[in-house]
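A single protein chain has been omitted from the complex, and every remaining protein chain is retained in its original position.
This part shows subunit A:
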Amino acid sequence: MSRQTNRGTESKKMSSELFTLTYGALVTQLCKDYENDEDVNKQLDKMGYNIGVRLIEDFLARSNVGRCHDFRETADVIAKVAFKMYLGITPGITNWSPAGDEFSLILENNPLVDFVELPDNHSSLIYSNLLCGVLRGALEMVQMAVEAKFVQDTLKGDGVTEIRMRFIRRIEDNLPAGEE
């Protein structure tokens, strides 16, 4: 697809609102379709995973980053390249575990939650859980099994939004999931 020249910041701004608004409509619809927050969280994670396994191709094509040699490099690429490219923010990387297999992404502001308030009856909803699925799916395609989960959320009154990333193992074989 040919890339259109930039038509100015207002167009880009509406474009970014489009994603935020669409995501909000999706979460609202899922809350109607599923009876409890846990199921919505799982669904968001699954959808995020499906997006992530395809988004990684777009990312690799556009970012020109080479293979990461360790989890620290991966963290840098996620925060400084991927988040910047797709969401226009650069999360901070903190709280490395001594073994170097866990770190936190700190998002001062989360574009997904612009204009969003969680109603009282959805206290277990992880509104932005799609992001965790995206991270998990994308990294799986580059041979890394990881766990991503929200440990702080501004929607729930925390000062920042924090995603904890944990490296589980390297995926050695190239067979698609489900095949032996």
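We adopt the following convention: a residue touches a chain if its C-beta (ideal position, glycine included) is under 8 Å from a C-beta of that chain, and two chains touch if they have at least 3 such contacts; residues count from 1.
The working rule: contacts and distances are computed from a predicted model.
Trainee: Choose one: "Trafficking protein particle complex subunit 6A", "COP9 signalosome complex subunit 3", "Transmembrane channel-like protein" or "U3 small nucleolar RNA-associated protein 14 isoform X1". The correct choice is the protein name in UniProt for the chain not shown.
Mentor: "Trafficking protein particle complex subunit 6A"
Trainee: Given the contact definition stated above, which residue among A:Cys68, A:Leu87, A:Met141 or A:Val160 touches the chain not shown here?
Mentor: A:Leu87
Trainee: Of the residues A:Tyr23, A:Phe71, A:Tyr127 or A:Phe167, I need the one that contacts the missing chain.
Mentor: A:Tyr23
Trainee: Which parts of subunit A face the unshown chain closely enough to count as touching?
Mentor: Residues of subunit A in contact with the hidden chain: 1, 3-4, 7, 11-23, 25-26, 28-29, 32-35, 43, 47, 50-51, 54-55, 58, 85-88, 111, 130.
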